[in-house]
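With one protein chain withheld, the remaining protein chains of the complex are depicted in position.
The block that comes next holds subunit A.
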Amino acid sequence: MSKGWRWAVLLLPFLAFVLLVVFLLRGLFSDPTELSSALVGKPVPQFTVPDLYQPERTYTHDILKGQPLLLNVWATWCPTCRAEHEYLNKLAAEGVAIIGLNYKDDSRDKAVAWLNTLGDPYQVNLFDADGSVALEFGVYGAPETFLIDASGTVRYRHVGDVNERVWQGELGQRYRALLDGATQETNK
């Protein structure tokens, strides 16, 4: 066996080991509960859903078109939604368009009371009592936040609470990029 071959044979297990370590390390720091949305890059699904405050008033999927916005899925039974609520109030005050989708809440009154006490960061409040709209969006828990562009295409989904770190991260960066794109369009 030539010298070069011998080195190759000796290094091969080592390289395999390094590959395995990289693979396992990635596994260690990845969150298996975080699934990428199947809707990314697709237009928002069609739906008709009542308003949270006024049961007789209904909205369709068209409400999600016209500007880059966040669709926030929340419920009063969801502790993490409570945790992110302050931050959503802050974002709304900064002018971020957020639409709320109340997901299978215990009751309409409870949801309204929550918004009355904690503040209402949502431009529009959708009330999805049986979770059928959320099912169209592939929602598997709350809170989830979808980033939707002006044409009504889903661009990104964030699972878990929205906070400063998330807003500085991918969700916020993508939102700001969309906003820049939208203002450039109107200035043309």
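Methods note: a contact is a pair of C-beta atoms (placed from the backbone, for glycine too) under 8 Å apart; a residue touches a chain by one contact, two chains touch by 3 or more; residues count from 1.
The working rule: contacts and distances are computed from a predicted model.
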UniProt protein name of the chain not shown, from "Outer membrane lipoprotein carrier protein LolA", "ABC transporter permease", "Acetolactate synthase small subunit" or "Cytochrome c-type biogenesis protein": "Cytochrome c-type biogenesis protein"
Absent-chain contact - pick from A:Leu35, A:Ala93 or A:Ala113: A:Leu35
Omitted-chain contact residue, chosen from A:Pro43, A:Gly119 or A:Gly138: A:Gly138
Footprint left on subunit A by the chain that the document does not show: 32-33, 35-39, 45, 104, 131, 135-138, 140-141
